[in-house]
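Heads up, one of the protein chains got dropped from this complex, but the rest are sitting where they should.
Letters A, B and C name the chains as they come in the text, with residue numbers starting at 1 for each one.
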Amino acid sequence: MSEIQVQLQEWMGSDKSIADAAWTSSTSTEGMAYRTPADVVRVVNMLADQGHSTPFESVVLRFWLRIPIATDRQIMTHRLQSSNGLSGRYRSVPSDFHEMPDDVLAIAQKAGLGDSIPEKYAMHCTAANSWYEETLANAKEQRNNGLISSDEYKRLREFVRGALPQHNYTERTTVMNLRSWANFLRLRLAPSAQPEIREVARQMLQQVTESDVCPFALAALARNEWRI
Amino acid sequence: MSEIQVQLQEWMGSDKSIADAAWTSSTSTEGMAYRTPADVVRVVNMLADQGHSTPFESVVLRFWLRIPIATDRQIMTHRLQSSNGLSGRYRSVPSDFHEMPDDVLAIAQKAGLGDSIPEKYAMHCTAANSWYEETLANAKEQRNNGLISSDEYKRLREFVRGALPQHNYTERTTVMNLRSWANFLRLRLAPSAQPEIREVARQMLQQVTESDVCPFALAALARNEWRI
Amino acid sequence: MSEIQVQLQEWMGSDKSIADAAWTSSTSTEGMAYRTPADVVRVVNMLADQGHSTPFESVVLRFWLRIPIATDRQIMTHRLQSSNGLSGRYRSVPSDFHEMPDDVLAIAQKAGLGDSIPEKYAMHCTAANSWYEETLANAKEQRNNGLISSDEYKRLREFVRGALPQHNYTERTTVMNLRSWANFLRLRLAPSAQPEIREVARQMLQQVTESDVCPFALAALARNEWRI
Partner (left out) sequence: MSEIQVQLQEWMGSDKSIADAAWTSSTSTEGMAYRTPADVVRVVNMLADQGHSTPFESVVLRFWLRIPIATDRQIMTHRLQSSNGLSGRYRSVPSDFHEMPDDVLAIAQKAGLGDSIPEKYAMHCTAANSWYEETLANAKEQRNNGLISSDEYKRLREFVRGALPQHNYTERTTVMNLRSWANFLRLRLAPSAQPEIREVARQMLQQVTESDVCPFALAALARNEWRI
């Protein structure tokens, strides 16, 4: 079964990078020489608590994501990121889709919609994907036979993916700085967020925590509910 | 049949606004009093030809769009816009979809995929939409009967739209300044752009032209192939 | 005496534009027809209170400012604006400067720095400006005499403005959307902000209020201390 996947691929910066950015405003070059690790912790907490946001942009994170397209559309609404997504114009798209999770199945059963609801959902998703694959296989053969050109094949391919379900999996690489990502977490870890994107946010946070990128900044931002 | 639709809803600024922004840099307040309409035209052309881009951000355009979701995803990659899109979390989504256009049908026929290809495409789109409508109708009834809560109904609704095709129509309101929109046109009017988004760009350009928002800036940017 | 000046020059949008942007997400085109002015007020308040920020980007404001350079540098830190500033490379810059205000004079007197402190401040500012004017007048004459080229004159001019004080007045045209401007007000109306930029923010708010651009959004944002 396909699942939402997150990989933290690269990062830049640390708690010290954040503090150094802030000290650019307030501290002489000579004064910087006397700053200690304890000063870093103190200033990072002060910045988070008082809402001085730009220094947090000194930490930059790069994630790779595997997500349903409907979730990807929520991710794309965040403008302060650099991202590239799998393209249905440039390649044949994968045909695996996000299956109905237990919480939705439970609601369907509670509503008396019948036990077959996940199967019906899956049937529509599978039928569209099979038709896409089959159509492209036939078209590719005729392209190889010279009946249609490569450009014609690509035009057909980009159009027929339009029948594919919005829960097909897609992939995205995104670079966000810590400030923008904190805003992402504030919105996407919230109980009101859709469970699928909450899972993305949860995995992101777990990996950044485990990689020990900037532990004090992370704790300070979490304490302020990611509002910076 | 549903079609791609564009409405230019509001705008701010003019050729003169662009010139005035530029003159902030170079001209005294007293000198501004002597500027003529011919000076406006001259400076707007100079700005476009020499690549002085920020003054063009003084013209702001607001569009309403009705587009397939696959096209909307291309629109969402543009970060320098303020936009709101129809939400499958907040409402039941419309069930009309983008039908197969003649150019794709011609390719399918040329490839010998059979005359029924638009019907098969439409069948998959229709089947998923009918299942969505039917499932929500049943669930809504059970919500009204008290079997499931309103939140449970919404969770079910947001999930089952995942079976809907990527060519279902959606709606978007977007505010772009002229510089960002010129970049949009440069990429989306290009012969290599997907025909669906070229149609969006074509309708946008037609309406901005007809509304006479900033005729000299438009001509100057078009002459430079929208590169600013 | 020179003073901080603000002019609201153009704007786009209204309370209704904000509501319409939000309704793109949640309301069918048919449903829009039944929306009343009271609905506009209700939704604008809800958006402000719940922190739905993008619809507020549908109101766009253009200001012209006359401010000291030190204040301008604070304004330039706001990235979500489109702005053009008076350029010491493209023209001879004005030689009026921001005089010492009463609150600073009172502190200087309280500290026993002497009654002449505003005069000494003004003397340094005036001396540098006079030298700039005199140097450029001489250089311009020699440019006219052909001793130096126009490019050489401009290089000299752009360099010698470096002696001018940071409180010389400059001019800026800026376009901000309501969301970005609310953030500006949150930071710049605060008691901790420098009095000079608080005066800019105060005049901006007064003019947007008097022009009745979006009265309900303004009231809702003010109630939330401009946090959106």
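Side notes on the structure shown:
The rule is simple: a contact is a pair of C-beta atoms (placed from the backbone, for glycine too) under 8 Å apart; a residue touches a chain by one contact, two chains touch by 3 or more.
Quick caveat, the model's predicted, so the values are computed rather than measured.
Shown chains touched by the missing chain in the whole complex: A, C.
Checked against the hidden chain, the listed residues C:Met32, C:Met46 or C:Leu113 yield one contact partner: C:Leu113. Only one of the listed residues, C:Val44, C:Leu156, C:Val200 or C:Cys214, touches the absent chain: C:Leu156. Where chain C meets the omitted chain, the residues involved are 68-70, 72-73, 76-77, 79-80, 85, 88-89, 97-98, 100-101, 103-104, 107-108, 110-113, 117, 120-121, 124-125, 127-128, 131, 135, 138-139, 142-143, 147-148, 152-153, 155-156, 158-168, 194-195.
The missing chain lies against chain A, touching residues 9-13, 17, 20-22, 24-29, 54-55, 57-58, 60, 62, 64, 82-87, 90-91, 94, 171-173, 175, 177, 179.
Following the convention adopted for this analysis, only the chains that are shown with their structure count from here on.
In terms of which chains touch, the assembly is arranged as an unbranched chain of neighbours. Note on chain B versus chain C: their Cα superposition corresponds to a rotation of 180 degrees, in steps of 5.
For the pair chain A and chain C, the distance between mean C-alpha positions equals 36 Å. Each chain gets a centre from the mean of its Cα atoms; for chain B and chain C, those two points are 32 Å apart.
We define each chain's centre as the mean of its Cα atoms; on that basis chain A and chain B are separated by 23 Å.
In chain B, the residues touching two or more other chains are 85.
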